[in-house]
Structures are given as C-alpha cells and as structure tokens.
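In this view, the complex is presented without one of its protein chains, the others remaining in place.
== subunit A ==
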Amino acid sequence: MEREVLFRIRRFDGDKSYWQDFRFTAKRGMTVLDGLYYIKENLDGSLAFRASCRMGVCGSCAVKINGKPRLACETQILDIGSTLEIEPLDNMPVLKDLIVDMDDFFRKHEAVKPYLMREDDDYENPKELLQTPKELHAYYDFTLCIKCGACYSACPASATRSDYLGPAAITAAYRFCADSRDEGKEERLSLVSGSEGVWRCHFNAECSEVCPKSIEPAKAVQKMRLMSAIHMIKSIFR
C-alpha cells in the first residue's frame, strides 16, 4: 500500500520559526522517522532532528505529531493519515527545527537522585540484595522510562512554572522510593516535596496519556504526593 502524504514541519533556524511542506509517497511500514530521513536525504538536507535506535528504546526522536508528543520511530505514517503536522516538543527551548534543548529536563532528573542509595555501599565486597517478585512489581513499571520528554512536553504544570520538576523526574524519584533495597527515601522525599515539586501537579494525567512506554507518570506523581504528605505530617510528631 502506498499513499501520497504531506509532512508539514515546524522549522526554526535560530531566528524565525516557520512551517515548511514536503510531499512524498509513503509506503506501508514507513514510520514518521523514516519519513524524516527520506526528506533529509531526498528533499531538504538542512532538516534537523534527533534520532538514534529506531526501535523505541533510546527516546531521542520524540516530536509532536498532529499536536501529540510521540516517538517518531514508533508511529506509522499511514496510521496517522495523509497530513502530518510535525513540531518540536513543548516546554523546552527549540535549538533548531525539531531539536529541543533538554538540559533543564535532565538537570531536574538528576536533582531527585535517581539511583539506589544505601548505607552499606561497599564496592570491594559487593553483596547480593534479594527482592521478592512482589517487591519488584511495586516499582518495575516505572523503570521503563526512556527519558524521551513526551510527558514533560504535554504537562500543563511544566508549561506555567519553569522550575517544576515535571512528571519524568518525579516518576524516577518514586521508582527508587518504592524500591525495597533503597535507603534514600527521606532525602528524596525532601527533594520532591518543595513548592516546585509534587504539589504543582494538577493530575490531568496528560503525561500518562502520551507516554510511549505506557508507564503512567501521573500515577507515580500521585503516589509520590501521598508519600510526601504522610512523611511530612509524620515528621511533625517525631
């Protein structure tokens, strides 16, 4: 199956932003990323976009397709229709065409200490940390995040407050707080329970709606919020 498609791409050259149209014939099985590569190789070599693995694992190619953040490599052109409007992700400054500056996004991710913290860290004599399947399932889904930024792009709270940690970072914090092997819960909770943390979420769950890995960041944020509230209220009586 083949169909003539129109790619309307939101371009940015450093000064001005404009729409540019590209028409070509898309074959069945072609992803939006294949389309972007086709344009770059055959129609306009100056088109800039990010991509790497082409299989939904690296999270580099997230762009807005017809208004919704998705992975270009996991979206079939013919599933979308004959007109595709492709824009860079929201809530991040655009550098060129479809490439956005994700520094802030990763800085926030780093800020919540997304790694196992233990008192008895001893790399000379590593110790096996046992976990039951139930303990694993408590956080497993949230380990699947590929940090593509789709949730952050769709989040209205991230749009109005630039220092809001965002769904991805809070999900990462919850992933470690819910891990039975972790001992850094207290520290992490104090990092996410500030005014720029979990309280800014409006729970409109747009992050869960757009997550390409279906990990439900909105659920993690709500759980993190409940955990923070209980922790804070308990800490008063300690």
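Note that in this section contacts are C-beta pairs under 8 Å (C-beta built on N, C-alpha and C of every residue); 3 or more make two chains touch, one makes a residue touch a chain; residues count from 1.
Keep in mind that, in the parts below, contacts and distances are computed from a predicted model.
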## Note on the structure
Expected UniProt protein name for the omitted chain (select from "Succinate dehydrogenase, subunit D", "Tetrahydromethanopterin S-methyltransferase subunit D", "Hydrogenase expression/formation protein HypD" or "Tryptophan synthase alpha chain") would be "Succinate dehydrogenase, subunit D"
### Chain not shown: contacting residue from A:108, A:175 or A:223
A:108
### Task
Out of A:25, A:42, A:160 or A:180, point to the residue that touches the absent chain in the complete complex.
A:160
### Summary
Missing-chain contact among A:80, A:95 or A:191 belongs to A:191
### Query
If the hidden chain were put back, which of A:6, A:53, A:129 or A:229 would touch it?
A:229
## Note on the structure
Interface residues of subunit A toward the undisplayed chain are 107-108, 111, 157, 160-163, 190-191, 193-197, 199-200, 225, 228-229, 232-233, 235-236
